[in-house]
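Now for chain A:
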Amino acid sequence: MLEVKGLCKSFGALRASDGIDFHVAEGETHALIGPNGAGKTTFISQLAGNLRPDAGRIRFAGEDITALSAPKRSRKGLARSFQITSVYPGFTALENVALAVQARSGHSFRFWRDARSDPALTGPARQVLEEVGLKERMNVLAGNLAHGEQRQLEVAMALATRPRLLLLDEPMAGMGIDESQHMIGLLASLKRRQTIVLVEHDMDAVFRLADRISVLVYGRVIASDSPEKIKMNQEVRRAYLGEDA
Partner candidate 1 sequence: MRTRLILWGIAALLLMALPPLVIALGQPYYVDLVRRILILAIAAISLNLILGYGGLLSFGHAAYLGIGAYAVGILGFYGISNGWIHLLVAIGASALVAAAIGAVSIRTSGIYFIMITLAFTQMLYYLGISLDVYGGDDGMRLRSKSQFAGLVDLRDPVAFYYVALGVMLLFVFLTYRIVNSRFGMLLRAAKSNEARSRAIGFSPYPYRLAAFIIAGAMCGVAGALYANHTNYITPGLMAWHQSGEMMFMVILGGIASTAGPVLGTFALLLIEELLKGWTEHWQVILGPLLVLSVVFFRRGLAGIFFKPDA
Partner candidate 2 sequence: MSWALAFEQLLNGLQYGVMLFLMAAGLTLVFGIMNLVNLAHGSLYMVGAYLAAAATQWTGNYLLGVALGLAGTLVVGMAVEVTALRTLYERDHLDQVLATFGLILFFNELIAIVWGRAPLYSSLPPWLQGHIKLFAGSTYPVYRAAVIVVGLLVAALLWYVVTRTRLGMLIRAGASNRTMVGALGVNIKLLYTVVFGCGAALAGLAGLMAGPIYAVQPGMGELILIQVFVVIVIGGIGSIRGALVGAIIVGVVDTLGRAFLKPLLGTMIPPTAAEAAGPALASMLIYLLMAVVLAVRPAGLFANR
């Protein structure tokens, strides 16, 4: 479903992406791991359309999307969640998700009808919120939600756009044990219906959820295999644990 060939991105002398090849099959949950500074977020940004690669191609569902803008990619079904929570703090959780539903419902040049009470928007929004487990908190301002709830909201907004591929950038960032378990449960239930690219540091989550794991070090993919094989891969151990692994 997602095919990346030879992706390169440099910031001055720093090669953040150094010829990355990356494949995700439909229905697969593919995790991307790597030490800090490996270039994971740069990679995700290029996939989502926030950063222009210097070289390389990205194909999504058979279509070359390398030149497409972020909004266009989203409309084609490539949804992302942000590593640093990026929701609409002044709007309620329901309104946040309703906006995501609205963005996918054609143009919005409608000036009269009150959007806050439009069942075409609030209905699907409620459903998604129930799915991620935020139904009780739907009328709370997003800025007032607990950190873990905001991360759930991020996932909810990505889901509300009816995506074909989910790009999740560290969905468990900053979460405590309970919250993480809840999120892992949520992602496990999504596995069956979604193709997911998961960037994560939480190894528990990665090994429980991933069908395949790619390891990114200094902008290059040094290994891409099943979780068991990755666990035993010498290069990976060296990258994470140092030379004496």
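The candidate set was assembled so that all candidates are chains of the complex that A comes from, given by their letters.
Just so it is clear, contacts are C-beta pairs under 8 Å (C-beta built on N, C-alpha and C of every residue); 3 or more make two chains touch, one makes a residue touch a chain; residues count from 1.
What you are looking at is a predicted structure, and each value in this text was computed from that prediction instead of being measured.
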Report summary line: Only one candidate among 1 or 2 touches chain A in this complex, and it is number 1
Report summary line: Interface with candidate 1, chain A side, in the complex: residues 48, 50, 69-72, 74-75, 79-80, 82, 86-91, 95, 98-100, 102-104, 108-116, 118, 121, 157, 160-161
